[in-house]
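Only a single protein chain was left out; the remaining protein chains are all shown in position.
Right after this comes chain A.
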């Protein structure tokens, strides 16, 4: 175990210990800080309920929402990226829109789509779309003109330059956008489920809260947290495998 890993494990244990100390001190009203053993029991409760069904619903919505948002964001970003005039018009609009909290659109989605899955997919898609499209637009500045000139002098077509120069040059920044997009679509989905829904993980949090089953609520929150971390770690790994980690310009120089 490296020092870093050891510190990480220790810090998780420290947080758990701090939690238990708060529970023992009786801070807040009863059940604000349930004992660790209470949480463990609640964990059993949650698992034996229909929690798997909620997870399935959330993952389904997240998958489709994030996929739609990412694909539309990448395609639109690439289309705009290579058309300076249109880009100049559209980019500021996208930047301003991206700062609007997506949750204010939720009533509109509810109105036009449904209280069910579609409105959550729309929330997840919108969450993913903005970081992806903005990163893709920004990634154009990663394409050094000399690469394009070199490619022209190696007698490539415009399409070949798009596929073999623009996209690989932009990929690290686009991937950073995708990572951020997936994170924001998790937020979007769970938030939407907690507002108006009758299934899904976000719904389950609010359900336990309204029933005053606080330990169960914490368990679901903890699971959402763990899931988000796992997704982030997974994307990190994927980035490294695809050589999209820190961009091309970082010095991976090794002594020769």
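Here is the rule we use: a contact is a pair of C-beta atoms (placed from the backbone, for glycine too) under 8 Å apart; a residue touches a chain by one contact, two chains touch by 3 or more; residues count from 1.
The rule we apply is simple: contacts and distances are computed from a predicted model.
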| item | value |
| --- | --- |
| Chain excluded from display, named as in UniProt, from "Putative murein hydrolase (TIGR00659 family)", "Alpha-D-ribose 1-methylphosphonate 5-phosphate C-P lyase", "Cytochrome c oxidase accessory protein CcoG" or "ABC transporter ATP-binding protein" | "ABC transporter ATP-binding protein" |
| Selected from A:114, A:149 or A:211 as touching the chain missing from the view | A:149 |
| Sole contact to the chain not displayed, among A:81, A:171 or A:217 | A:171 |
| Where the unshown chain meets chain A, residue by residue | 144, 146-147, 149-156, 160, 164-165, 168-169, 171, 243, 248-254, 256 |
